[in-house]
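The structure that follows is given in the form of structure tokens.
Here the complex is missing one protein chain, while the rest keep their positions.
After this line comes chain A, so read on.
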């Protein structure tokens, strides 16, 4: 505490002596700031366009794009993150296909690989909301969210930018996983259109889960707590048709699993890829593609308003 004022009575009436005089004698006088930082900038600091009602949409898009660029820069600068986040699905694929695979009986004569791969895609999308939640918490904890909110930018950009970059991130995840699946021996027997539709449905699920991620990211107190969200994500991803058909589960659990949105997406993707479906004759299992479109709509309808309201409540 060299900067503390000298508490001893001084020999003369003491004017306020600057204690910083001693500490700023450090070799770097580097921190000096020229006045230009505040007034005489050579750059015109007027907004680029007149601010008006008609410009609002333009800026909402432009600001979102700036946020997307930021989030994507994170991805590029931290490629290891993708590896870590995909670690769990990859390890589970290897476990389920090679370790438990021989014991897995999902129907007579069904290749378990072909059953498990679409499930793994869906599970990765299901777990994705944790990435969203974590990113939201980190920004909140570091004060970045407050900085954005204190700026004249479009407030919606923080969330829309997050959403767009999360979907891009998820698409990247799917590319990596698809390559691994191809190596392991999985093939899509659907046509190119059906195959693309399958991946679109996967991203559609991920998109809907962004709002759950944003909401949870705003609700949990800190990063540690956000890490604990895995306790929620795990049953959400696993109590489904991802690795085993719900019909093989106890009745009540099987019903829960069938109606899990992750199951609908996994089954829809299996259908589109021409991979084997779990044998089930309940209505929900007979209409996977329809429900893979509908479920995310419901999730978005419920959680988007909740997330937006929670975001606005930051100002309360």
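In this section, contacts are C-beta pairs under 8 Å (C-beta built on N, C-alpha and C of every residue); 3 or more make two chains touch, one makes a residue touch a chain; residues count from 1.
Operating definition for what follows: contacts and distances are computed from a predicted model.
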**Item:** Identity of the absent chain, which is to be given by its UniProt protein name, from "ABC-type xenobiotic transporter", "Quinol oxidase subunit 1", "Branched-chain amino acid transport system ATP-binding protein" or "Multisubunit potassium/proton antiporter, PhaC subunit"
**Value:** "ABC-type xenobiotic transporter"
**Prompt:** Of the residues A:153, A:168, A:184 or A:284, which one touches the chain left out of the display?
**Reply:** A:153
**Asked** On chain A, what residues meet the omitted chain?
**Response** 1-5, 7-14, 16, 18-20, 23-24, 26, 28, 30-39, 41-45, 47-49, 51, 59, 62-63, 66, 69-70, 73-74, 77-78, 141-144, 146-153, 157, 314-316
